[in-house]
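Of the protein chains in this complex, one is absent; all others appear in place.
Note that the chains are named A and B in the order they appear, and that numbering of residues resets to 1 at the start of each chain.
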Amino acid sequence: MRAIENLQLNQQGKLQHFLSIEGLNKALLTDILDTAESFADMSSQNVKKVPLMRGKTIVNLFFENSTRTRATFELAATRLSADILSMNIATSATSKGESLLDTIHNIEAMQVDMFVVRHSLSGAAHFIAQHVAPHVSVINAGDGQHEHPTQAMLDMFTIRRVKQQFTGLRVAIVGDILHSRVARSQIHALNILGAEEVRVIAPKTLLPADVEQLGVRVYYDMAEGLKDVDVVIMLRLQKERMNSALLPSESEYFKCYGLSEEKLKIAKPDAVVMHPGPINRGVEIASRVADGAQSLILQQVSNGIAVRMAVMSMSMQPQGGQV
Amino acid sequence: MQIEIINGQIIDPANQINEQGSLYIQDEHIVGVLSAPKGFIADTTIDAKGQIVCPGFVDLSTRLREPGQTQKASMYSETQAAARAGFTSLCLPPDTQPVIDTVAVVELIKDKAEKCGYPQVYPVAALTQKLAGSELSALYALKNAGCIAVSQAHYPMQDLLVLRRAMEYAATHDLLLMYCPQESSLSKGGCAHEGAMASRYGLPSIPYAAETIALMQCMELIEQTGCRVHFRGLSCARSVVLITKAKKMGLAVTADVAMHQLHLSDEDMLPYDSAYHVVPPLRSEKDKKGLLAGVRKGTIDAICSDHQPHDVDAKLGAFPETEAGISSLETVLPLMMRLVEQEVLDLSQGLSKLSYEPAKLLGLTAGTLSVGAIADICVFHPRLKWKIQAESWLSQGCNTPFWHKEMPAKVTYTLQAGQIIYQND
Partner (left out) sequence: MVIEQIDISDLLQTLEQSLQQLITQRQLNNPIVIGIHTGGAWIAEILHQRLAIQEPLALLDISFYRDDFSQIGVHPKVKASRLPLTIEGRDIILIDDVFYTGRTVRAALNEIFDYGRPKQVVLGALIERDGREVPLRPDCIGMAMTLPQGQRVKITGPEPLELDIQNPGERS
């Protein structure tokens, strides 16, 4: 299989686009986490801004709705002193409207420096990165079912803060892996950063074909899959999955794959619980677990800004494209 | 007009000829093979030294984009490309705009083809009106107007009762059904083969079962309806197994594969590169090997181009929203030479799959160099290398994964019914 060509790195090996965890190495991912650490400390200060991206214009280009991710990118950009513009582009199957390339070129004509893109089609961020002017950077905020790399990085940041290192760690990702761009990014990140084992726990209907080739071990039985696990990552189950014959009902799903207090006890006693959000209480996770002592869900949210600040400032291209 | 082609290696698989010699043509017909007829004096001599002289190729699926899609290509540009690529007969699938479901469209196509100087364009009629899959087209009238076969192109039949009746009706008028097997509910929204590559890149996918199920649905209706069926465009190893079984049972079925499926699998795809976006999708290495075995053993009767030229915009976008298809006429012969190099077939077998076999299954008198046959001839240099780029490419569509690659084999002359429609010496 051809590895994704490294559009993401410039000739000096520095980040110029952040499109996917796949294609990046351990050193670079660690640099992102370290940089995020310095930004994280800032949030507790009175002055939360640094002038790193002053004078730069960032456009949030969201072809898919999202309030939370968009908000964290807006905050991250503001804390870097950048000017940020959020655009929600409505796309419908019937009215094709402007082509993707035309949308990009029109906005580029307004002298922007960075795009943060969320799109419903896999490969959209990759395509945009191939067609922007040389000094413009593209950050992938989620493309179809492919990757959501900033989410995975904030998850890794959260894990590292609590568990200190990835060696020896067993991580289980539970739920709709098939449709999850977050899961794919997390799997790549965990493997690159050296986790001991990455497991996916799901019914067959929610697993992609040949998923083992991504570097995971498959479990259909949650009780089996949670044994000796240090980190449990729960994925959100969308209501539409019941309508497409992927699952019979929410209650059956919760019985088999929901994280209840009893099931959590199967994992290691100091296991932590994570969820990229938004959570569906009682569907994939019990309220008491989501709000419980082992849950890192709120920390994930607050870490999101620092990680996105790190990714944006590291991807920013040198003045005028010259190095 | 008397033409002699001398000093060439004459390969005529139908008549088992493979030797040095000359070919003699008078007006539209071949009048002498290896020996000149008495009193023959040539007006034109073509020296084919070091070159192969074979029947002109017969393509089972060439989209010329007219009528209706002239932003992509024109009948003129694509027939020029066909001539340059050694093709002398082309089948035009029914998904033009408007669809080939009325005699008027057939006449329009034949008329245009004539005006382009390439009359041997054979329209394939739409099995159902507007290809909508519910009402039968006027197949008898369409056949009489000149349609060579019937097809649903890439619009799968949703209602099996309509398929059964359409097959019975086609059989009534002894029309060949060219069927592209793809079951719609299993393939809806998909753009890549369901496997490790699509999983990694998050691409909506099509399992191979979508093809084999549709294939079997149609196959099971063959005995019942008496319809002759040709399965157009196989993509997986399992389909080859099913066709092998059917032929063993004595069913009158034939099958073809697009040339690119014999050279590319999903492992060759550059991530998100729309040049590799085709339907049916490029499947696994295992499937590719199965298709090659099918070609070698004769289960797959013919190889075609599946030519689909596209405008630049059609291929610009996130992979799933780009249009599928490769502009492929001009790479068919070079890729055939690669198969010969890889010892999948010998040259005679390979050329047969491009000319005699497709002609035979269509019921077309073409694809041979027999005395008395229509003079459809291709002369090519088997080892001359050339690079695919704008200067050397005639199709209006540049959408091919082989762009800028070096290819073997160059056509020097193409004759259609005794007329030189392409020459490059």
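Structure notes:
Here, a contact is a pair of C-beta atoms (placed from the backbone, for glycine too) under 8 Å apart; a residue touches a chain by one contact, two chains touch by 3 or more.
Remember, predicted model here, so these are calculated numbers, not experimental data.
The absent chain, not drawn in this view, touches the displayed chains A throughout the complex. The chain that is not drawn here is touched, among residues A:Ile233, A:Leu264 or A:Met316, by A:Met316. Set against the missing chain, the residues A:Leu7, A:Met42 or A:Val301 yield one that touches it, A:Met42.
Listed by residue number, the positions of chain A touching the unshown chain are 14, 31-32, 34-35, 38, 41-42, 45-47, 49-52, 310, 313-314, 316, 318-319, 323.
In the analysis below, only the chains that are shown with their structure count from here on.
Note on chain placement: the centre of chain A and the centre of chain B lie 45 Å apart, centres being C-alpha means.
For chain A in complex with chain B, the residues that touch the partner chain are 1-2, 4-5, 22, 99-101, 119, 121-124, 126-127, 143-147, 181, 184, 208-211, 213-214.
Of all residues in chain B, those touching chain A in their complex are 194-205, 207, 267-272, 313, 316-321.
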